[in-house]
Each structure stands twice: as C-alpha cells, then as structure tokens.
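What you see is the complex with one protein chain gone and the rest in place.
Here is subunit A:
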Amino acid sequence: MTEILTEKPGAGATPAGSVPLASASQLLSLVPKAEGKQSMKDFKSDQEVRWCPGCGDYAILAAVQGFMPELGLAKENIVFVSGIGCSSRFPYYMNTYGMHSIHGRAPAIASGLATSRRDLSVWVVTGDGDALSIGGNHLIHALRRNVNLKILLFNNRIYGLTKGQYSPTSEVGKITKSTPMGSLDAPFNPVSLAIGAEASFVARTVDSDRKHLTEVLRQAAAHPGTALVEIYQNCNIFNDGAFEVLKDKQQAQEAVIRLTHGEPIRFGPEGSKGVVRDPATGDLRIVTVTPENESSVLVHDAHQQSPTTAFALSRLADPDTLHHTPIGVLRSVERPVYDTLMSEQLDAAVEQGGKGDLAALLAGKDTWTVVG
C-alpha cells in the first residue's frame, strides 16, 4: 500500500483507535492500485444480505462484486454512497468504505466526497424513487457538473421499501396501493432525463444479463466524470416481471435494441430490424432492413458530442410495452470534470498568490497599531 497518512509530532487528545497524528491534506491525488490480485470475495462484507429472496438486487451485487477485482483499485479507496430504498442497502454488503445516507441526497454527499478526495473511486447506488423523485434535483446537478461519480440507478419502476406505491418511472395507469384507480403521472425515462441534464456518460443495462451489466460497468468505471447507469431491476414482490419482455428470449428480439459503439443499430430476428434517420424530420425510426436500405441503418456513435441522436435513441422505447428499449452505452463523451477543475483552481490560486499565509490574511491591508 502507498503511504497515505504521514506522522506529525505533537499529537493532541487521542480518540479511540487512532495512532499517529496525520493530515488529510497529504493524501494522494489519484486512486491507488491494489497490491496483489483481488477476488470477488475481497469485496463481500461480513453483513448478511437482507433483500427479499429473488430480488434483482442480488444479481447486481454479485456482478459489481465480481467486476471490482478487474478494476484493481485499492479497496480502501473505493466508496459506495447510497440514499434510501431497497437498493440503497447496497453499501452495507460491499467490503469497501460506504455510507447509507438519506433519501435522495446521495449524489450531493458523494459530490462533496469526490470533489474533496480525488484519490477515491466514488460510486452512488440509488433507485428510481431515490434518484428521480425525492432526489431528482441532486441527480441532474451532479450530471450537469460532471463530478467524478459512477451512479448506478436501480430502476424497478415501483417503490419497494414502502411496500408498493407507484414510482416516477411507473407506466401511466399503474394500479398500486396509492393509486387504486391507476396512476396519473407520465413516467420519466431516466436515460432521456440524464441526456437532457448534460450527462457525459449514460448507459442502460439489465440485472439478469451479467455479461452486459459487467461490460457497461467496465465502460462506466473508465469514464472520467459522472457516469449514469440505469439498471432495470426486477422487484419480484411488488412489480414482478416488469422487464420480462426484455428478458424472455423470444420477446426480447423485438423489444431490445442492443447498442454497440461503431456497429449498425440492428435488432430483431437475425437483425431484421434497423434504426434509420427520417430525412424529413431528422428523428429516428425503425425499419425492416432490406438490401436497399441497409446502408442507411444508423451506426451507433456513443462518442458523438451532440446529444441529439442519443436522445432520439432513448425515445425509441415505448414506456408502456418497453418495446424498442435500447440497452448499452448511449452516450460517452469527454467533458471537463468538475473535481479536476476545482483542484486546478486551487493550484492556480497558489501559483498566483502563493500558498496561503494566515498572518497576512488576518492582518489585511488596513491596520493600525496601538502601543501599550
């Protein structure tokens, strides 16, 4: 391990468990790598996992724990921050640093941590209610700022922990305990929302597709800045089968549009369907691919600076049937990272004005002297 805390003489009172005096200002500025090989086991905490049996969260937890060793980061430099909700119990099960905070506020708390500690890999785990309802404001501003956070949004389209009310991603007309005659509000499409909020990285994946989920995590982890990963997650108690159409092999052929950067956007049995741009409106539409139109099938470019096409792709999904749901990385562009800019301003301030001199600051420029 890299030495992150250095000793200083003249320690004051000694709180429990503390040894030599140290200073956080001397911490390293980049995330240190792990010494030696890590395994999935290294990332499992000793806490009993308490989600309902059959919950999609188990699969996501296993995928994340399985993926972490690949990153090879010192696990003490990884932090999971969550809000409130079923998914937000996630940090307790990761053997890293973690904070289970309050409803909706995880992006704000994580922003403070990430902007003050560039040597950490900070992950936010949130749900559709946590991120899009009570915490919507923090989510959009984190995305806008492009703080170095990886946000995993578990979307089960229902409130689980409060036992089954509709969520901001539930389809219109959802019958729940709080909406016996059906919900009235139109749902958010989290991917569209994120693209609209200036997100530099937006992806969608599904809890049950470990390979795809891991690949998306890989790309998110490599992205500098805020990465939003929407993970469709089944709540087998209150909204079972919500994503069945995307998981059932047969139906998925029609329902799922798998995006791969640099590849033509085709789906359906043997790639019989494709996405083309309507020359009249500029919007995207779905066609049956023929030898004549094959060359006009859109090639996915996640790195396109303009969010227009990524947004249009996100709108292909039908919020009711989930038909034509794109999964994969919709958008991944480089944009200045807030925490880097913040640190650069600090460096620039020292360059311009020299390191802060407390005595000079306190005295200011307009003093007078009283002789005793």
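Quick note on the criterion: a contact is a pair of C-beta atoms (placed from the backbone, for glycine too) under 8 Å apart; a residue touches a chain by one contact, two chains touch by 3 or more; residues count from 1.
As a convention for this text, contacts and distances are computed from a predicted model.
**Q** Tell me the UniProt protein name of the chain this structure doesn't show, selecting from "ATP-binding cassette domain-containing protein", "Amino acid/amide ABC transporter membrane protein 1 (HAAT family)", "2-oxoacid:acceptor oxidoreductase subunit alpha" or "Spore germination protein B1".
**A** Hidden chain identified via UniProt as "2-oxoacid:acceptor oxidoreductase subunit alpha".
**Q** Given the contact definition stated above, which residue among A:71, A:99, A:221 or A:287 touches the chain not shown here?
**A** In the full complex, the listed residue that touches the missing chain is A:99.
**Q** Just name the one of A:87, A:111 or A:169 that touches the chain not displayed here.
**A** From the options A:87, A:111 or A:169, the contact with the absent chain belongs to A:111.
**Q** Have a look at A:61, A:120, A:194 or A:220 and name the one touching the chain we're not showing.
**A** Residue touching the absent chain, from the options given: A:120.
**Q** Can you list, in ascending order, the subunit A residues touching the missing chain?
**A** Interface with the chain not displayed, on the subunit A side: 1, 4-5, 8, 10-25, 27-28, 45, 47, 74-79, 81, 91-92, 94-102, 105, 108-117, 119-120, 137-138, 141, 342, 345-346, 348-350, 352-356, 358-359, 361-364, 366-372.
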